[in-house]
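All protein chains of the complex are present and in place, except for one that has been dropped.
Right, subunit A next:
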Amino acid sequence: MTKIQMTVDGATVSDDVEPRMLLVHYLREKVGKTGTVIGCDTSNCGACTVHLDGRSVKSCNVLAVQADGHEVTTVEGLAKDGELHPMQAAFHECHALQCGFCTPGMIMQSIDLLNDNPKPSEDEIRLGLEGNLCRCTGYHNIVRAVQTASGQEVGS
């Protein structure tokens, strides 16, 4: 067991964990952040995407011990004082989710995408979300949500 400490959605947490424990399991099972979910075992689906020191990572690709001393933000830490993050609001406004299982990861990735490129083209959005799978929306409305959150005009 290894002792770790990190900030998750603004709160400090510390635990003894097995060195093999993945960050996603740590967040879900130890910290109770079940908003972050597991969709695959090959790092392809992106449902577990969180921010590590402000950059998106697939939390199934990071060991909990690697996050020791770092800052983690999950989808549960986005809304501040009851106000949705603009990306959350855009997903709602554009109907960019159906079953919602990929949504936390998709939102976290989309925020990071705009951090790098505040006014992405449609192609840039599509490429930027390539690591996150959605089975319900056909991506059409997800692309519109990212355009909306970036303050760009969107089509129907």
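Everything below uses one rule, namely that a contact is a pair of C-beta atoms (placed from the backbone, for glycine too) under 8 Å apart; a residue touches a chain by one contact, two chains touch by 3 or more; residues count from 1.
Following the convention adopted for this analysis, contacts and distances are computed from a predicted model.
This figure omits one chain of the complex; the name its UniProt record holds, of "sulfate adenylyltransferase", "Carbon-monoxide dehydrogenase large subunit", "Biopolymer transport protein ExbB" or "Solute-binding protein", is "Carbon-monoxide dehydrogenase large subunit".
When the whole complex is considered, the residue among A:16, A:41 or A:81 that touches the unshown chain is A:41. Here the missing chain is touched by one residue of A:8, A:31 or A:125, and it is A:125.
When the whole complex is considered, the residue among A:23, A:102 or A:149 that touches the unshown chain is A:102.
Counting over the whole complex, subunit A has residues 18, 28, 33-42, 44-45, 47, 74-76, 78-79, 84, 88, 91-93, 95, 97-104, 107, 122, 125-127, 129-143, 155-156 touching the chain that is not drawn.
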